[in-house]
Structure formats: C-alpha cells, structure tokens
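Removed: one protein chain of the complex. Kept in place: all other protein chains.
Take a look at chain A:
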Amino acid sequence: MMAPNKGIKHSCQTLPPDLLSNLPNDALDCILVRLPLREAVRTSILSKKWRYTWCRLPEVTLDETLWKTPDDTGPVTKFTLSISILVGCPNVDNLIYFLSRDAIQDLVLRLPKPEDNLYKLPSSLFTCLQLRRLTLESSVRFLCLKNIPLLAKISLMDDEGRCDIVKFFQSLSTIEHLHLEYMDQLKTYQQGFPLILTVSNIVPYAFFLCFLDEVLCALCLIRSFPYLQYLKIEIIDVNYEDIPALECLEVEHFSDVTFNHLREVRLIMGTGSKPEMQLIKLLLAKSPVLVRMLIEAGMFEESATVQMLVEFLTIDALAVCSKHQW
C-alpha cells in the first residue's frame, strides 16, 4: 500500500504550491464535472485562475441543491432554462422529467438551434399536470399539449419552422393565451389552413402573432379563433404584390365569420401596404364589440400613417382609438 504521509496533514510545507490549480485543464474539468453546479460555480472565487474555470464545464448537472435552501423545500414552480451555446441538449430530458414530477407551473425552455436532429421534447413534459405557462424558444419536432390540463398560456417561437403546426393546433384545448413568433411555417398553410381547430374547444382570449410576414397567414389563423378577445399582430416584410391576400381579405369572404368577442386589437404595422389596410378594415367590420384598436407604426412614414387613419375614420363609425409610435 501507500507510504504513510509522514504524519503531517495538509501542512503547507508538504505541498508544492497549488497542485490542484496546476492540473491540466481536462483533468480539472473532470473534477468540476463531479460537483453539483452550484459547487462548481463557487470555485470562481478561489483565485483569479479559477474565475472562469467552471465556465468550461463540458456537462452541466442541475439538481435540487441548486435551488433548495434549508428554509425552503417547496417544489419548483417556475423554471427557466436558457442555453445558447451547446450543440446538443444533454440532460434536458432528465431535467424536464425532474421538474414534471414536481409541481412545475411555469416553464421556459430556450434551447439552442439543433445542428441536425430536432430536439424531441421528452414525454414527461406532456404530462405536467400543474403546468400553466409554457414558453418554448426552440425548434422542436413535435408538441402535443392535450394532456396538460391546466395549460393556459403558450408562447412558441420557432424560427426554424419545423414543428408540425397542424398537430400542434390540434392539441390545444384549454389554451387561453397563445403567442406565436417567427412561425415561418404558417405560410405553408395559407389557403388551406386547416380549420380543424374547431373553434368551439379553443377559447384564446389573447392571441399574439408576431413577425408573420404574410398578412394572409395572420388571417387564416384568426379565422380559427372566433372567441378571441384580445389580438396583437406584428407584421414585417409584407409583400406588396400579394394579390391572393387582397382577394382573401375582402369582407365577403368572411360572411361566415364574426369576431363576436374581440374587444381589443393591437396592430404593429409593417409597411402600411394594402393587405395590411384590408386586414384592419376587415377586423373593424367583423368585430361588433371592439372597444379599442391600437395601431402602431412599424416601418412606414408618418404621412402614410395619417393618411391611413383618415381613411379609417371615414369608413367606419366604430370607436377606433389609434395611436402611433416612433
């Protein structure tokens, strides 16, 4: 066996200075990776050399030591995971599983763009019984929310556009608040946007759509939510030659639709193009209980806005509260 260490314990004299700090980086990583994250982070104040050592961690393990303090052993109800540099998503599954056993109510997942494979959310996410708000800024393959009974608010930002949007909408049932951003793939569903979403079981009273670059997309979606109470649309990059959109936006095409619950609309305009104007007119015509419409200028010039507002005020007697911002 080992020679006894001369009866001297941890005396400075027996140690050449700082053997630990002088280990090769990969050996140090091996040590830090075996510590809970909190412990690894705490090494940053050992000395200057240690300040960023933990940042190299090739693997991160999160466990309850991260948020549990002796006084508070309650369940985690809100959790935000924001990862932008990892290529894959190691251990995210385990983490979600861990949170799903707990009473997670509010989950924010901001995951890096996948290189090849889309991240497949673990099934444990889809059975979080207490989950009320889900924010997902990530390109995922599949989202099925029908087994999350309390889910009321969902934000989805998927600029890779690879989530199966039809299935996603089909799985919404109790949702009250829907926020979609950068959902490019909505374009694919232009004319034939599936109104499978039978309206009756979806009652989102707040509905955000951001950065849809086709008014038409916005429209197809809105059609699917006749119980809408609050609507916000932000439009960028509108195609002026969008003739099909123009036709589609004619009021006659909406003889079967009335937004009987829509009380407030906030529009952040793109270029003030015709399709956008049509959309405003349509909303005004089809929303009998509308009390407020807030129009914010996006990219177009002041004169255009004023012109536009004049036009509206003459076409409809509805109470239009408008405002522009620069």
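Here are a few things to note about the model shown:
To be clear about the criterion, contacts are C-beta pairs under 8 Å (C-beta built on N, C-alpha and C of every residue); 3 or more make two chains touch, one makes a residue touch a chain; residues count from 1.
As a working rule, contacts and distances are computed from a predicted model.
One subunit of the complex is not drawn; among "ER membrane protein complex subunit 3", "SKP1-like protein", "Queuine tRNA-ribosyltransferase accessory subunit 2" or "RBR-type E3 ubiquitin transferase", its UniProt record names it "SKP1-like protein".
Of the options A:T43, A:S138 or A:Q278, the residue whose C-beta touches the omitted chain is A:T43.
Which of A:L23, A:L129 or A:V289 touches the hidden chain is settled by the complete complex: it is A:L23. Contacts to the hidden chain, counted on chain A, fall at residues 1-2, 5, 10, 12, 14-21, 23-24, 26-27, 30-36, 38-39, 41-51, 69-70.
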